[in-house]
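Every protein chain but one is kept in place in this view of the complex.
Then we have chain A:
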Amino acid sequence: MVDIATRPPIDWSTPAARARRKSRYAANRRLQAYGIAAISLAIGLLGILIISLIATGYSAFVTTRITVDFPISTEYVNPEDPARGNYRAVVKAGIEELFPNVTGPDERALGQLLTNNTQFMVRDAVVADPSVIGGKLSLSVPASDPFDQLNKGLVDRNTPEDERRVTDQQIQWFDQLEAEGRVSTPFNWGLFFNSDSRFPELAGLAGAIVGSFYALLVCFLVAFPIGIAAAIYLEEFAPRNRWTDLIEVNINNLAAVPSIVFGLLGLAVFLNFIGLPRSAPLVGGLVLALMTLPTIIIVTRASLKAIPPSIREAGLGIGASKHQMVMHHVLPLALPGILTGTIIGLAQALGETAPLLLIGMNAFITSPPGGILDAATALPTQVFIWADSPERGFVALTSAGILVLLGFLIIMNSIAIFLRQRLERSW
């Protein structure tokens, strides 16, 4: 018989064992604490990001308007041809009526209360309704940026006069207007219905939204059919050989190529070689399509893979051709997953900025594009332009633009999640 060396049972209650256990548990709790700290840090940073955007951006969602009664006298505006009147003088007269005792050099400072484009707004209003000529036109006009800031409480009245953009005198005038009930702060619809402008009180996102829409439309029309067809071929038809391996590796690598390289491609090929117009949503959409293509292919292949083989075998078993089996049975079943992935890919494309900078979609354009060949900006490039602008009012506008962009992303992703939950089935 072999002697088996047996050890006496370990006494877990000795102080040494207890201390060891204690330190091991402490190490365990430490690791857990590190994990919690890391997650709280990440979530906290996201919170700071969102709070700082809302804190600076909320003020751009309202605007300051001053109601002025402009005297449209026939001296300045010819009733025969209202579009050609001297509206500068009309605006001046309108302001003078509000402050009859301000004269001389102060009048210039007074004129700064209203936005620069007031004369054009008055002109448009008169052209739209020529019956006011000879009478008075009561119009609510955006205040210029410094007074917009003042009204929103973003200008500290206690700072020395030469360190702020509004003088004491101007503040007094503004307060007088406010006391007369001429200042209102409605919702800033201009943010959605105006295009870009040099003046923050007039700048809006309409051009950028339309430009982004066109670019995404082109992106979808190009990337969606090509991506699905490529994925179907690779997943269902392609023989396993060196070529298909090469295509596969290639697609995986393409998904990880930095976006700016796609911008270089667009600049060299689409603009320089083919000669498509600069800044056009068509070029932006094509570049974004090439970027989104790998995402759509990968997602589509995953959804095709998830369809059980029994469906395929059943289809083939009742005499369908391979194409019929794929088109009539596999593809419809995989479609919810494909759509979800496509929407997520398009959401990524919507937020993409760098390649659009290189093909010139960061130009200063004051009207929405009429088609895919007109010069345009996109939402993220508009945000970038505003972030670079020096005027104080553009800071709030940039944050507001980002909030709108994030809003669109949230909507797109919610649609994707909704589709996934409603339509996707597990086998």
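The working rule: contacts are C-beta pairs under 8 Å (C-beta built on N, C-alpha and C of every residue); 3 or more make two chains touch, one makes a residue touch a chain; residues count from 1.
One rule holds for everything that comes next: contacts and distances are computed from a predicted model.
A.B. asks: One chain is missing here; what is its name in UniProt, given the choices "FMN reductase", "Phosphate transport system permease protein", "Cytochrome d ubiquinol oxidase subunit II" or "NADH-quinone oxidoreductase subunit F"?
C.D. replies: "Phosphate transport system permease protein"
A.B. asks: Which candidate, A:171, A:269 or A:419, sits in contact with the chain we can't see?
C.D. replies: Among A:171, A:269 or A:419, only A:269 touches the chain that is not shown.
A.B. asks: Of the residues A:31, A:54 or A:314, I need the one that contacts the missing chain.
C.D. replies: Of all options in A:31, A:54 or A:314, contact with the hidden chain holds for A:31.
A.B. asks: Given that one chain is not shown, which residue among A:141, A:202 or A:405 touches it?
C.D. replies: The single option touching the absent chain is A:405.
A.B. asks: To test your reading of the contact rule: which positions on chain A touch the chain that is missing from view?
C.D. replies: With respect to the unshown chain, the touching residues of chain A are 24-25, 27-28, 30-32, 34-39, 41-43, 45-46, 48-49, 52-53, 56, 225-227, 229-230, 232-234, 237-238, 246-247, 250-254, 256-262, 264-265, 267-269, 272-275, 290, 293-294, 297, 321, 323, 347-348, 350-354, 357-358, 362, 380, 383-384, 387, 395, 398-399, 402, 405-406, 409, 413.
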